[in-house]
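Below you'll find the structure I mean.
As you look at this complex, bear in mind that one protein chain is not there, while each of the others sits in place.
Up next, chain A:
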Amino acid sequence: MQQSNTYIITFSVILTVILGLLLSGTSQVLGPMQKEAIALDNKKQILGALISGDEIAAMSPKEVNAYYESRVSTVVVDINGKEVTEQDGVAVTAETVDVAKNYKKPKEERLFPVYIYHAEGNPDDVANYVLPLYGAGLWNAIWGYIALDTDMNTVGGITLAHAGETPGLGARITDSEVQSRYVGKTIYDESGKLVAVEMQKGEGIDYSNSPHKVDGMSGATITGKGVNNMLYNYLNYYQAYIESKKSSTAVAAL
């Protein structure tokens, strides 16, 4: 009964159409809310490089947005550290720059957003510069944000996130304990060369006297290497911008 090929094909087609409509409908309805959720999550990650995770967790979405509005201003720069306000006739803001998409372009064409953390309501009183990071871990993409102090050398904080690192091993880059290892490290060596901060192989070694090394994650050496490459690459891309800020603060200090 009901087993003819025509019946089976008709049944399959109808089912496919119904389920397809259902899914695309849901995606349409929920799309704006998902975008909002992703934007909020992004802001939380940026703030995560600056203030503690517990503090962010205690804030409602509205408070996060308000805090971000009042404390963070943004610029977009190119590889030469020059500010970019529009590209191909379209206005460019840090919120519209997709770091993951830019990652696929040659670095000369990429746009690099900078998030400037300043005192409340006073964009000139800068506390930190937050730069996005993006790279490859062991299994999938990893990304994050690094906050530099105004000397453009000392790491004020870092947030790291991943798409599919191994739970308990590489996924530990999201642990606040692992991220706190970066705080206070410096990215330039004594001769003024950019060396970034390198996560070492092995775990449990005290690197508090080495300004460019942090303790590694046992069993996650490849993820650690991914983080190292990501940090080095992105600090390099921003080097022109970093240098320009460095010289301007040096002048201000004189």
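We adopt the following convention: a contact is a pair of C-beta atoms (placed from the backbone, for glycine too) under 8 Å apart; a residue touches a chain by one contact, two chains touch by 3 or more; residues count from 1.
By our rule, contacts and distances are computed from a predicted model.
From the set "ABC transport system ATP-binding protein", "Tripartite tricarboxylate transporter TctB family protein", "histidine kinase" or "Na(+)-translocating NADH-quinone reductase subunit D", the protein name that UniProt assigns to the chain left out of the figure is "Na(+)-translocating NADH-quinone reductase subunit D".
Listed here are the chain A residues that touch the chain not shown: 2-3, 7-8, 11-12, 15-16, 19, 22-23, 26-27, 30, 33-34, 37-38, 40-41, 164, 167-168.
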